[in-house]
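Structure below; questions to follow.
For this view, one protein chain was removed and the others were kept in their places.
For subunit A:
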């Protein structure tokens, strides 16, 4: 994570951040062991729920059939994923897809029915009450859609609440809370009550409260869904900024695709309790796993998500030697600008090597959605070490803000 932070010292870009993916695919994504590892997770609501996950005759039923047959609702069905250290892992889906239940299962706010959850290798489901409290107090903090602030406490005391629960002394927790008031930009409002704040401000308090206990992971449950669009955007940038500054691991639940694409290093797309696709924003948009996902991402401005890596072809002739140079994770929209300006195909250059070229044909194909299906690494032109490596447009750096995880994760 630290590598990413340093790489992205330039100012944040608001519009292009959705397109970002990791700055140097090789360098960062390796970051070690998973924070959360979830496998075969089920949450079934209803009578005798525990029999459902084990019964293969029932597990294959659709939601309506399952309900008719057993009276149960499977909110989470056989879900497995890993959240890596330092990444923003987005779980996205429409309402009723089970995403909020899933995130509550992570700290057992909702008791899972079956499956395993581990945090840093420790089995969460096996924890006793004290250990679980310890997990909630120090390791995973949550930010809620409806804030969940205590209306009778001031902003400061709300932020200090987590510390109070841990038994931190009054002076110390107030001091610490004051720091976080500043961090989320609520200076001067310390003594207000939550009811006197706007929705966005309230959520800043919620965020500060979660941050104040210095958790290993931040869990967001649709934190910005209740906010106005402009404020939502502000808050998203706030999260991006915080992530860039602190590199904290985040699990982010949302039903808003644009939010998912803006924030997520990786996105798990849920439907009816299952994960239908898990991948980088580019993979989700570029190669939807099924018709549902395709329909879902249909209106996404592709050129802002897809990178030239997916659009390039092998260089032919002298193409590898001329034309503007772009980095592999340049977005298509940025490449279009470069190509349009110079009128010739752009070279995709990584550390001085020309990986391939993108011409207007390929770029238009991406925009129109008719381009060839991305085949991952593309066909790299035989590496021609090139002296033009420095010519990579500086503009790219800014889009590499908060991304840490590597690409090409299936």
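Just so it is clear, contacts are C-beta pairs under 8 Å (C-beta built on N, C-alpha and C of every residue); 3 or more make two chains touch, one makes a residue touch a chain; residues count from 1.
Simple rule for what comes next: contacts and distances are computed from a predicted model.
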Task = Just go with whichever of "Sigma-70 family RNA polymerase sigma factor", "Biopolymer transport ExbD protein", "ABC transporter permease subunit" or "Polysulfide reductase NrfD" UniProt uses as the name of the absent chain.
result = "ABC transporter permease subunit"
Remark   = Filtering A:52, A:135 or A:284 for touch with the omitted chain leaves A:135
Task = Return the single residue from A:151, A:188, A:229 or A:317 that touches the missing chain.
result = A:151
Residue of A:78, A:164, A:214 or A:337 in touch with the missing chain, whole complex considered = A:164
Absent chain, residues of subunit A that touch it = 107, 109, 132-138, 141-142, 144-154, 156-157, 161-162, 164-166, 190-191, 193, 195, 206, 209, 213
